[in-house]
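Here the complex is missing one protein chain, while the rest keep their positions.
Read from first to last, the chains carry the letters A and B; within each, the first residue is number 1.
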Amino acid sequence: MKSVRVQRIIGVAGAAAVLVTAAACGSSGPSKSSGSSSGGTGGSGGTGGATSGVTLQVLIGSSGDAETNAVVAAGNAWAAKTGNKVVVTPAKDLTQQLTQSLAGGTPPDIFYVDASKFQGLVKGNALADVGEKITDSSDMYPNLQKAFTQSGKYYCVPKDFSTLALEINTGLWAKAGLKDSDVPTTWDQLETVAKKLTGNGVTGLVMSDTLDRIGAFMRQAGGSVVSADGKTVTADSPQNLAGLQYVQKLAKEGVLKFPKQVDTGWGGEALGKGKAAMTIEGNWIVGGLQKDYPNVHYKVVPLPAGPAGNATLSFTNCWGVAQKSAHQAAAVDFVDYLTTVDQQMSFAKAFGVMPSRQAAKTQFTTEFPDQAAFVTGADNAFGPVGFPGFDAVQKDFDSKIQGLSDGSSDPKSMLSSLQKNATDALSNN
Amino acid sequence: MAAVRERRSPSRRVLMYVALGAFALLFLGPFVIQIATSFKTDPDATNHPLNIVPHPATLEAWKRIFGYSSDQPVPFGTWLRNSIIVATSITLLRVFLDSLAGYALARLKFPGRRAVFMLILGTLAVPNVVLLIPRFLVLKELNLYNSYAGMILPIAMDAAGIFLMRGFFMQVPQSIEEAARIDGAGAFRTYWDIALPLVKPGLITLTILSFQGSWNEFSFFLVATSDPKYDTLTTGLAKFSGGSLGAGNQFPVTLGAALLSTIPVAILFFIFQRQIVRSQMSSGVKG
Partner (left out) sequence: MSRTRSQEDRRQALAGWLFVSPALLGLIVFLVVPIVLALYVSFTNWDGLSNPLGGDVKWVGLHNYQQLLTHDGLTRTTFAGALRNNFWFVLFVVPTQTALALWLAVLVNNKYLRGRGFFRTAFYFPSITSSIAITLVFLFLFQGGGAVNGILNWFGVKGPNWLADPRGVVHVWLSGVGVTKPPGWTQHSVMGQSLWDWFSGPSIAMMVIIILVIWTTAGTFMLMFLAALQNVNEDLYEAGELDGAGSWQRFRYITLPSLRPTLLLVLTLGLIGTWQVFDQIYLTGNNPATRTPAYMSFDQSFQNNHFGIGSAIAFLLFALIMGLTLLQRRLIPEEID
């Protein structure tokens, strides 16, 4: 009995050991990392850490495979050049994963920082102050620089920017008998063409149910969530109400639907799958459609003007370097590489964002004439609300938007909730 | 055995089989659809979800899972490796530590035994979800965040397992152990050579439950790690399926990977079916 027992235990332990060793040695498939880690010691002073033989962890909030592939490719190129390694991870939920890894004390070396999350990260001392260290960092558009500067410190450089515009499926447009002159330039015209385009399983307009989209209409009506100096909440205003009621009108008529209502995840997918004739999205839709739905032909036009004129929303991210990163020098070097005019242009080509460098503007407009609407949008674009704590408030507001379709959400009470919650959150800062 | 012996009328029997058949369909149907979907193309899966036969049948999803496709690879190998490492370690540790503690509580007299017993019993009352954030805090303080040790040690012992083993040990006749003691065997030898072999069913049960539990564990691994290189089949799949903004619905790949992750436990289940069923049926304590 004793020998059987011992044998059995040894057997199990042995099997386990074999399994574990086999698994550990087994390949994990082609990974996203690249380059060979050389044995070089590097260490060129700088902000700290070696600049060779280093592995950088990069966390991105990707808009799709196109973007992920582009960043990976850039990582490969830089890695080969410098003898380092770059591991790119597209996050399922960037905010949550970043927060968790920061809280755990092991953040990625480089990560996207959305303009709306910037202030919170600065407050939590998560960002290294490296803006000035990037070559020619003052060449970035001034309002983009401002979005990532606090207390006089230029923390990180903007990587690109995008604005919202109206994307129209040209095939469905022609099929509905519409012509170039019918491209909507006012709210009423948008409503008319959306009506004409709805039918046969196609919805005229599909856009995401978030303040980051319908906020454009609120701006076009002259409203804003916070005042220009960021000190007062102005959510509950007649202008915002007008914008929201316009969205409600279209939703109730069935000519505006939200992505989940047509079994898709975002406006681009709806356009690509033919469920939507039009959508309102930013530049990133270019890359997404190119990769996943290459057979869909579309054109990009500026958003229509509202009662207060033209307005659109702009979005930007910066290349944040973690304060806790052990490889700040290498990270800065990589960010430097990522923000050259050439690299920014190749990102633009890959997934459609606009370079944040003014030096690249002419090149961009020449190479991508059909994206002119995005560029012109920059002239009357507004950035997102950025104070810490607004995130939860926006989530709550966003969750009610879909209810506009069936009347279960009321614009006035949505705005008064927004006012109340935003004021509460702002007062906590 | 008190299986009901009924003289059922034929029509009642037919009804019974129909009901059973319908339920069997409900309980197994989703798996059938899952298998079928993993062999479909993305549009086919979205547009014809009910077709058991893919049209066209393709291995594209499987190629991505095993890394042979040009599309972004699914880091399935990493997930599998981590799941194996973690589940195996936790199972081995649990079987060893739980049986050790269970034996001590059952058969060894030591001062404070009652207090220890009550303490361990008390931990059973803590609902799992309450421990999510707290465990994260402790891992962070101990610098075990993002490490295998951090994934394994906190759940390498569990009160339920200890009580399970204690129960089995208490059924070992004391006379056998007395005999061993008289022969001069120490506590550990008595435990290892005499008692353990006699509680084989308990060990098997504990092994199976521990493996199943740790293989399927999700919420704890979610808070214990953030680095993708520690993703297991559960956390990896969960994070992957959310994807990114434009990822769209990649159901064949997702469902295929989910299917694969179920296979090891399914194999275990089919081999040890009898023991599992018996242990569940007699369990007063959930594993």
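A few comments on the model shown:
The working rule: a residue touches a chain if its C-beta (ideal position, glycine included) is under 8 Å from a C-beta of that chain, and two chains touch if they have at least 3 such contacts.
The shown structure was predicted, so the numbers you read here are calculated from the model rather than taken from an experiment.
Of the options B:Leu59, B:Ala180, B:Leu198 or B:Val265, the residue whose C-beta touches the omitted chain is B:Val265.
For the chain left out of this panel, the touching residue among B:Leu59, B:Leu153, B:Met170 or B:Ile204 is B:Leu153.
For subunit B, the residues touching the chain absent from view are 1-6, 16, 19-20, 23-24, 26-28, 30-31, 33-34, 37, 45-47, 49-50, 97-98, 100-101, 103-105, 108-113, 116, 119-120, 123, 125-138, 141, 153-157, 159, 162, 186-188, 191, 212, 215-216, 218-219, 222-223, 233-234, 237-238, 241-242, 249, 251, 254-255, 258-259, 261-262, 265-266, 269, 273, 277, 280-284, 286. Contact between subunit A and the absent chain runs through residues 93, 95-96, 99-100, 102-103, 120, 124-126, 260-263, 389, 391-393, 395-396, 399, 402-403, 406, 408, 420-421, 424-425.
Operating definition for what follows: only the chains that are shown with their structure count from here on.
Subunit B has its Cα centroid 37 Å from the Cα centroid of subunit A. Residue ranges on subunit A touching subunit B, taken from their complex, read 1-2, 4-5, 12-13, 16, 19-20, 23-24, 26-32, 57, 61-69, 89-93, 97, 100-101, 103-106, 263-266, 268-269, 284, 288, 292. Interface residues of subunit B facing subunit A in the complex, by the touch rule stated above, are 46, 66-67, 71-78, 80-81, 84-85, 88-89, 92, 136, 139-140, 143, 145-146, 192-193, 196-197, 223, 226-228, 238-249.
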